[in-house]
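Here the complex is missing a single protein chain, while all its other protein chains stay put.
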Amino acid sequence: MAPIRFEEVTKHTTADDCWVVIGNKVYNMTSFLSDHPGGPQIIIKNAGKDVTKLFEATHPAGTLEKYLPKECYQGDLDMSSVPDSVKQEQKKEEDEEKARRAMIPPLGQCLNLDDFEAAGHQAMSPEAWAYYSSAADDEHTLRENRNVFERIWFRPRILRNVKNVDCSTRLLGFPSSLPIYITATALGRLGHPDGELNLTRAAARTGVIQMIPTLSSCSFDEIVQERKDGKPLQFFQLYVNSDRNVVLDMLRRAEEADVKAIFVTVDAPQLGRREKDMRMHFGGEASNVQGSNVEKRDEGAARAISTFIDPSLDWEDLLFITRNTRLPVLLKGVQAWEDVVQAREMGLAGVVLSNHGGRQLNFAPSSMEVLEESVHELKKRNLFPSKNFQLFVDGGFRRGTDVLKAVALGATAVGIGRPFLYAYSAYGSDGVVRALNLLRDEIEMDMRLLGARTLEEVVPEMLDLRALHARGAVARL
Amino acid sequence: MAPIRFEEVTKHTTADDCWVVIGNKVYNMTSFLSDHPGGPQIIIKNAGKDVTKLFEATHPAGTLEKYLPKECYQGDLDMSSVPDSVKQEQKKEEDEEKARRAMIPPLGQCLNLDDFEAAGHQAMSPEAWAYYSSAADDEHTLRENRNVFERIWFRPRILRNVKNVDCSTRLLGFPSSLPIYITATALGRLGHPDGELNLTRAAARTGVIQMIPTLSSCSFDEIVQERKDGKPLQFFQLYVNSDRNVVLDMLRRAEEADVKAIFVTVDAPQLGRREKDMRMHFGGEASNVQGSNVEKRDEGAARAISTFIDPSLDWEDLLFITRNTRLPVLLKGVQAWEDVVQAREMGLAGVVLSNHGGRQLNFAPSSMEVLEESVHELKKRNLFPSKNFQLFVDGGFRRGTDVLKAVALGATAVGIGRPFLYAYSAYGSDGVVRALNLLRDEIEMDMRLLGARTLEEVVPEMLDLRALHARGAVARL
Amino acid sequence: MAPIRFEEVTKHTTADDCWVVIGNKVYNMTSFLSDHPGGPQIIIKNAGKDVTKLFEATHPAGTLEKYLPKECYQGDLDMSSVPDSVKQEQKKEEDEEKARRAMIPPLGQCLNLDDFEAAGHQAMSPEAWAYYSSAADDEHTLRENRNVFERIWFRPRILRNVKNVDCSTRLLGFPSSLPIYITATALGRLGHPDGELNLTRAAARTGVIQMIPTLSSCSFDEIVQERKDGKPLQFFQLYVNSDRNVVLDMLRRAEEADVKAIFVTVDAPQLGRREKDMRMHFGGEASNVQGSNVEKRDEGAARAISTFIDPSLDWEDLLFITRNTRLPVLLKGVQAWEDVVQAREMGLAGVVLSNHGGRQLNFAPSSMEVLEESVHELKKRNLFPSKNFQLFVDGGFRRGTDVLKAVALGATAVGIGRPFLYAYSAYGSDGVVRALNLLRDEIEMDMRLLGARTLEEVVPEMLDLRALHARGAVARL
Partner (left out) sequence: MAPIRFEEVTKHTTADDCWVVIGNKVYNMTSFLSDHPGGPQIIIKNAGKDVTKLFEATHPAGTLEKYLPKECYQGDLDMSSVPDSVKQEQKKEEDEEKARRAMIPPLGQCLNLDDFEAAGHQAMSPEAWAYYSSAADDEHTLRENRNVFERIWFRPRILRNVKNVDCSTRLLGFPSSLPIYITATALGRLGHPDGELNLTRAAARTGVIQMIPTLSSCSFDEIVQERKDGKPLQFFQLYVNSDRNVVLDMLRRAEEADVKAIFVTVDAPQLGRREKDMRMHFGGEASNVQGSNVEKRDEGAARAISTFIDPSLDWEDLLFITRNTRLPVLLKGVQAWEDVVQAREMGLAGVVLSNHGGRQLNFAPSSMEVLEESVHELKKRNLFPSKNFQLFVDGGFRRGTDVLKAVALGATAVGIGRPFLYAYSAYGSDGVVRALNLLRDEIEMDMRLLGARTLEEVVPEMLDLRALHARGAVARL
């Protein structure tokens, strides 16, 4: 095949005829559009362009080889045909990024997790920020994930000899220096070239557990191999593929990699609409044609029909998974106590109460309210506490006080996602370590001030929940 | 009659002597002022002027012939007498409109119904915007219509095989692709020359039902004849005239036009005070005379005594209507459960719980609260659910989540008005189609994320209503 | 006595030696300072000055003759000694007032009572505005007086033949065209030279009742004599003087003037601290001396020891009043249901539930909450409704909906004060008439939309009170 000239590539820019350049190779993506887990829109927007940088920031090594049909490859790019204007554009982007990152405050000035959000915002491209920070619809659930903590107050106790406090615990029997784990998030290299490896390193340095995402942008193997001396311990978050052989293969590889537990995501039969993120995709010419194709709704369709995440997943499929692995299996994304009880009765090892960081269904409840109800209902049935069933929560946790409120309600540990992404986007692995150590400082201090020496002593009686359900305060004036 | 010179027209500018020009004809409106359904003020403000454009934007063809007494006609306008300054003023208005509309964003950038409100605001004249967007008094009910949704949260269920979801339903036995209908609003041509026909076309293209308003600015016949192959299905909203023969005539024409149901408006014995709209009428000289005529209160009086909408309407009159049509009859504008029960017991086909978009009584409750109470009271009396009695709601619905909350509470479908007016004011029929398709996308996604495959599976247990009545949060700080 | 030169006057400017000029006469106010009902501070601030204008705006004719000891008179002012700089200062003030008033909007543009507040603010001097608009401490009660209405919602009824509505009623047996009366407020000439006479004229023109204040700035006789053909009907608000002979004299004069009832103020044993008003008194040199006299607390003391309003007033004294007049006696300023019950049991003709416009005790409750509780407690004791005992309310009423909410709860009528002051400050009597007619328009419309033809049909069942006591929404974020 003769090399393809750049001006040829730039002619294929529509949903029906869509080419891109990745790493000096030219691909025709048209037939693959509807199979792209991230939706077709992001590819169509970049049709006719060299997308190497964006692609590498969002996909693990080997992705093209593994998932893209061979016939998509069209030939190599004639490098001499790339016009100066394109090169200058790339140079400009790099300069902008350099200028942005020069404004990041020194790590020592980050005193809490909100400071890392500000630093991460500074470090990231607008596209990466939009992807990470966005949430569903008008983002009520995103805000509620923070608001709920302002409706839970403490009842601190005094005179309890709190010279020594110990905030370590065990998750599913595995030790953790904190009641915190690093939860799974997608597209980790958007913010930093080392992506999820930053989290692996920080988890090892601080003694916490990392949950590896299915949609990592470093490969599963890279993340597992980053362990040193068996540290850190790792869980695996599983998106269930429509092809069950893919699932079996994932389970097998997880077992071989000495992963400790499988967390099956159950709150994403379809990816949520994140409008802040969607607005980032405007700017191309296509969207400016008024009234064209108003009946066609690619995005929605695409979100629904991905084989990557099976929308038909049900309780029966869970049995298929538990039968095909010796690892403990948990559900991630439970949002009603009835499903917690069902998971317990089915013999699963636990659940993560979660609304997916507010990114799926707007007006889904905060995990804290579901936690309180679930513990109440489990206790009514004598199913809690239990050695064999643990409750986890995530969504909106930023402070030591947040974590201890969940522990007091009955959670074993708390998953934290976005703040660590922001931390490593600005500071690499060191940022995540500092974030975890700040949390440890807060938790130890808060335990002393609460009058609790161990997490067992952080009891429900230390909370004032009278305002927990008073969600009615949001009003347009 | 000799043609009348423009300077003659400009001499008749008061409530006691009021002339206007419409379509090159001169009319003396003085005797008609108190019969004008829209109130005398809007005519007095424009006395002595050529009002052709405003008149045509707000009245169906044939209105003058049908309603204005013949003796009002004074003669034809001497076109050569129109001064240049008047022509330049008209030119200026057209230029301003052109400039405004040039700023409308591309249709593809509208991602939700609020985006259409912004686009519609951009597209409309300030007068049209004031008319459509205004509401009663200090607009508490207008805001509450949105606020109430922030006090209703979901309890989503998982693992339910939601590969295929179906959001179609039946309204009074008639199929609809969505639990949504296009509700009746007045003066549709203020925002777009095709007026209500935009809605007819969009309803046909998307498979939803249109409710035709009594106060449409296209004529009833035009709207009915816009149907193609019997699409869309149509309902008729009825303002009951003091002259019952007019009512009988309307019913007969509705039946002949194959309209499917009659919705009698019961929340407007007098039109509400919309101050934002009233402030638009200032600027003329009359209002600047301090202290003149403070005892005279034309507007209030006019609002009360219109024969167009009979303020004496009562339950007996409803019997008159049901006896004189074979169509199903429903009430539109019910605001207390007691009246819902009475409508059910009287054998009506249903009710629309509605506060008229917040335009009538300020501090009328949101339809969602009335819905919750009505279902509770009907169930107590074993009157719900029922094949023969359906509940509809309108007011403030903007999101798929809003619609599904109403469905979960027991509503068959949700009426939407203003957003579609905004959509066609900016984009014509295409805008309405996109708005409906965005709602469909949201509803299908939300059903998947809730764990419901059909609207029947959207059940009350999926809602957390604990904060529903917590209206106390509005405070001046 | 030789005329006194202006420069002599300017030497007496302290609390221990305080002269002023009123109407070309020089007075030594030192010994009178602590007897001044308005407190000594306002006099001290103006010591050494010609205060004619301020004095006349705040005191009825004959005040000096009646209340100031003869020995205070020092002699006449030598007019030729007044320096040009003083005259220029007076000229500047007049110019500023003229400029301010030129910006008042036309009366016809006032569409609701809030519009009159804006116009009144424009019309008044900063001092008058501070006096009228201020309230106690941080003004929580002032705001709560408005906020409470946002926690009371309607339950409107339909299909009730509301062609004719009648909003007239009887107060203590006397007819009123509205469930509204003009309540008593002090210093009425601060905003307009005709002072309270504006209210008398407007009450006559609209058929409502006026309550004459003890602290009027027109004299009692002037206000009574402004009646034409016995219109309007008038009540009298009584501050009980420490000297009971003064009280007896007031009662006798009220009876002779055909006043219909006596309203004894019971919420002002000491005048409240209104800091906005107090800050207006700064600017003089005295207040700039740091640390001088910090132990001396004249104001507080003065507020307490006035003989003008007797702080020792108790229930026994009420018996003294009822025994010494044949007029009905009511309490004005009741704030707890226990005192309502006691007033009823004592045989009084009624009470005004009021917190003095938020000007006395901060965190006193809104009259609406006290009304709801009082009716509940009276009904429990079979004391309500009753021919011989009526409930009135004031504080924060601005809208027809506000008034009807009070009527639905059981109030006979609603007192309105500040809005009418603002109205006549900007527009004289015409402003008050328009304000009342706007209220009438709103009330008639609201009754139609509620489904009530008479005030008797405005019943408690038309209110949704579930959020009434939800006062907890005020939060610093």
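So that you can tell them apart, the chains are marked A, B and C in the order they are listed, and the count of residues begins at 1 in each.
By definition in this document, a contact is a pair of C-beta atoms (placed from the backbone, for glycine too) under 8 Å apart; a residue touches a chain by one contact, two chains touch by 3 or more.
On a predicted model such as this, the values are computed, not experimentally measured, just so you know.
From the options C:E150, C:E196, C:D339 or C:E372, the residue with contact to the chain not on display is C:D339.
The hidden chain makes contact, of the residues C:T30, C:N145 or C:N362, with C:N362. Within the full complex, the residue among A:R100, A:R146, A:R253 or A:K276 touching the omitted chain is A:R146. Checked against the hidden chain, the listed residues A:T13, A:Q270 or A:T401 yield one contact partner: A:T401. Interface with the hidden chain, as seen from chain A, comprises residues 106-109, 111-112, 143, 146-147, 149-163, 205, 399, 401, 427-428, 430, 433-434, 437, 440-442, 444-446, 448-450, 464, 466-474. On the side of chain C, touch with the chain left out of the figure occurs at residues 137-138, 140, 144, 266-267, 269-270, 272-273, 275, 278-279, 282, 286-292, 294-295, 297, 299-300, 303-304, 310-315, 317-318, 331, 333-336, 338-339, 360-365, 369, 469-477.
Keep this in mind: only the chains that are shown with their structure count from here on.
Most remote from chain C, judged by the distance between CA-atom centroids, is A. Summary of the copy comparison: rotating chain B onto chain C for the best CA superposition needs 90 degrees, to the nearest 5. Here the chain at the heart of the structure, going by C-alpha means, is B. Per-chain Cα centroids separate chain A from chain C by 62 Å. Counting partner chains per residue, chain A has residues 473 touching two or more of them.
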